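In this view, the complex is presented without one of its protein chains, the others remaining in place.
Naming follows writing order (A and B), and every chain is counted from residue 1.
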Amino acid sequence: MLRTAKPRTAKGKRIQLAKEPQLIETTKQALFIRGTTTSQLVSSALKNLYQLKRPDGILFSKRNEVRPFEDPRPLEFFADKNDAAILVVASHSKKRPHNLVIARTFDNQVMDMVELGIEGGVSMEEFKGQKAAIGHRPLLLFHGDAFESHEDLRTVRSLFMDLYRGDATADLVNLSGLEHVISITAVGGTEGNKRIHMRVFTVHLKKSGTKLPRVELEEMGPSIDFVLRRYRLADKETWKMATKVPKQVKEKKEKNIEFDDIGDKFGRVHMGKQDLGKLQTRKMKGLKRAATDDEGDDAGEAVGSGKRQRAEDEE
Amino acid sequence: MDVTEQLQALKDKYKSVEVEVPVPFEFDLGNLTAFDSNGLDERRIKNETNNYLKDLARDGTQLLLNQIFALPTKSSTDGVFAELPEPTTVLPRAKPLPKPKLQTRWEKFAKAKGIQKRKKGRMVYDEQADDYKPRWGYNRANDNQDDWIIEVPDTADPMEDQYEKRRDEKKERVEKNKKQARRNLEERSAVEAGKNPKEVRKAQLEKAIVESKTSTASLGRFDKKLQNEDVVKIKRSKRKFEATTIDASKEAESAMNIAKKVLKAGDSKVINVSKAVKQVAGQASAEMLGHKGKKRKSK
């Protein structure tokens, strides 16, 4: 944990407040970090991934000594310092050439991460044509049954989705702003042979003669082929904590309200059990209850003592 | 020409927006995401990866956009907006849920009594200035500290300074508020530490009493006593020293033991690096020389 001093200015206080846990979270910030050594391929991939994430990402210009799988603490430090929850680390070594690690933190502790080796790729700059504007939410496509059947690939999918889904709290989306699509395809296989293909296209809408437009795609890059290397899945306890839905946000189930096929609303009202003893009826002297039950007894005594009191006062 | 023919002609003119997939896609429209769990074409992905991926992506995008365009829309000057449903995919939060803040005493009271907060406007009409002024802060409205003349009430002491009185009253109010805020903070920190605030306060007071009693030279012996005041026992450890004149040899021995301990600790702590390096280097060179000398001798 970083040292947190009491803020001295109102602005500092606002910044600190913004770093505290929020009820409804918006887009996760991502950090793009270069390791001590990087290859041309992996650093351009890192840059392209950052360009897709803009403006919710920070690309570090300096190299940092980080080895996420050996020691996650430097990553956690960066995450805390920059208030970021997703970290992408590029590195290159003889043992693991063109290496990209995507890690996700919860409460500034690394929760899960996957290591992807880049087998080949074409950077965004090499594709001609219009690029999507910064800040538009991409469409996301996940192809392949391997995503369902493999636990590790499911984590990969979850990480990519978390990275690029944009502001999920927005309930409106501009239809003309749907400019690009990120398509991620998983090809299953044996351990160390699972491949993930990432392609990014711009979307062109053509007339189709119907209300819906015909979609044509044009590749805008980057196009990267990954192979899955090491991974670390989230442990159950942390995952449970991280996916807790706040009570205030959770929809309350409306009880006893039904709709029929036409859409008419039906409510059912439950009556509590009625205590007929307390029923207010017409008061008559003759019908006054005898002082038999406890309640009546108490009342009678109280009245009696009151009378006595009054009598004494008069004396 | 028949109408159906016309329609058919129109259809032929454009490419279809329909895509057929064996297993229908799953959509998470809140995240603008589609999941395609159909099996891949092994042959095509191997031989013509890029084309195959593009085809897959096009079909997928078509299906996804068909869903999005079918959503209810809202239009404004900026364009047409689709109203997205809530995201369905479970993605983890970045930070844990915020802990509920502890209520202050006033908040507790207000809740019990059903008192609700009312929004008050920032600006208030000031009768004297005949203008709207801020409710509080600098240059606030209806500030009785500003009155240039104050009527002395009949019942008041004529010599009393009415200005000072108002100032003091205000100071007192501010002080009271600060005290209450402090108390709320203390209670909150106690509860967060899992303690009963009343107990904590009690312990604090008891400690303060003991400290105040020990603060006089006589440890409170001559202080004024309250009626039935509890007797506070102050425990302090007695200092124990050796006799001034003890056996010299014994003393020397114990001093020597301590000295040895100190020296041993000091030795392990500090290594004179440069000296050590020189020594090692010197040894090595001496060995080398010795070695050479031997060789020469053998020759």
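Simple rule for what comes next: a residue touches a chain if its C-beta (ideal position, glycine included) is under 8 Å from a C-beta of that chain, and two chains touch if they have at least 3 such contacts.
To be clear about the criterion, contacts and distances are computed from a predicted model.
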Complex member absent from the view - protein name from UniProt, among "60S ribosome subunit biogenesis protein NIP7", "U6 snRNA-associated Sm-like protein LSm5", "Proteasome subunit beta" or "Epoxide hydrolase, soluble": "60S ribosome subunit biogenesis protein NIP7"
Missing chain: touched chains present in the view: B
Omitted-chain contact residue, chosen from B:70, B:232 or B:263: B:263
Residue ranges of chain B at the interface with the undisplayed chain: 241-246, 248-249, 251-252, 254-256, 258-263, 266, 270, 272-275, 278
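The rule we apply is simple: only the chains that are shown with their structure count from here on.
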Residues of chain A defined as touching chain B within the complex: 20-23, 25, 28, 85, 104-108, 111, 137-145, 147-148, 158, 161-162, 165-166, 168, 170-178, 181, 183, 185, 187, 197, 199, 201, 203, 205-217, 219, 223, 225, 234, 239, 241-244, 246
Footprint of chain A on chain B - complex, ascending: 10-11, 13-17, 30-40, 45, 49-50, 53-54, 56-58, 60-62, 64-66, 68-70, 73-74, 78-84, 87, 89-99
